[in-house]
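A single protein chain has been removed from this complex, and every other one stays in its place.
And then subunit A:
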């Protein structure tokens, strides 16, 4: 007998359009978006501003309805309260009830999530400890910095111990230490068997913690897969650093290189192939220049991301 594992999050040909502005112009925010997120993985949802990340998340949370296609979370419609009980959500740039203290706010969110009355104080304490906010537990949130609000935001998302956590730009407003702590929290969620779906445009975070990524541009999914599949590790270019190249040889070298940068008496050349390396080295020998380094470079996520965004733009995706 085969066991079919249903994806924790799934969208099928998900589209969303809405009318905006005085002339009620129709805007296509999402276009036939397909994605699947499996249980226990950290899925990074990447895209430039305005690509449709937040719209997708709003549909997954049940705050908006798709125009066509459908989305399921834990096998059911996102608006189903049985689903919401098992999902935690952190919105982008969260704004909370500033007249409440951190404890009052977390107790309210726990109550609304169905945490039993007797468990609420313990859960609130546990969450404040997790996000290192015990010192501000009884302060009204009106005085909180953006980073503090972000910490309370993750605490309220986890207060009911959800199986699925959906985070919209969770690293926004955090300093490097805060980002490191957040990454640790996200990784610990995976260790507990939870599924994490988070949107971001900070690529370093994705490279460090994500199992799989999806890249969305102009409302369309342009790439989805494991990072190791997307970034194959193949050598994309070779960087050669030469020292002491005189003027008359420089022109010849620059013709071979894709890119050249001069810094003092150093010349950094980027070439495409092994043959180009040989040609550069031959000229360097003739010019009696010193070879400081030859470094093969594979594609970074940033370069891959930029290339995909650009090509989607050329194809009318942006």
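Quick note on the criterion: contacts are C-beta pairs under 8 Å (C-beta built on N, C-alpha and C of every residue); 3 or more make two chains touch, one makes a residue touch a chain; residues count from 1.
Definition applied: contacts and distances are computed from a predicted model.
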item	value
Undisplayed chain, where the name is taken from the UniProt record, one of "Nitrite reductase (NADH) small subunit", "Acyl-CoA dehydrogenase", "ABC transporter permease" or "(2Fe-2S)-binding protein"	"ABC transporter permease"
Contact with the hidden chain (one of A:96, A:144 or A:198)	A:96
Residue of A:61, A:171 or A:189 in touch with the missing chain, whole complex considered	A:61
Contact with the hidden chain (one of A:31, A:56 or A:156)	A:156
Options A:84, A:212 or A:308, residue touching the unrepresented chain	A:84
Subunit A residues touching the omitted chain (full complex)	18, 58, 61-65, 81-82, 84-85, 87, 89, 91, 94-97, 99-100, 104, 108-109, 111-114, 156, 160
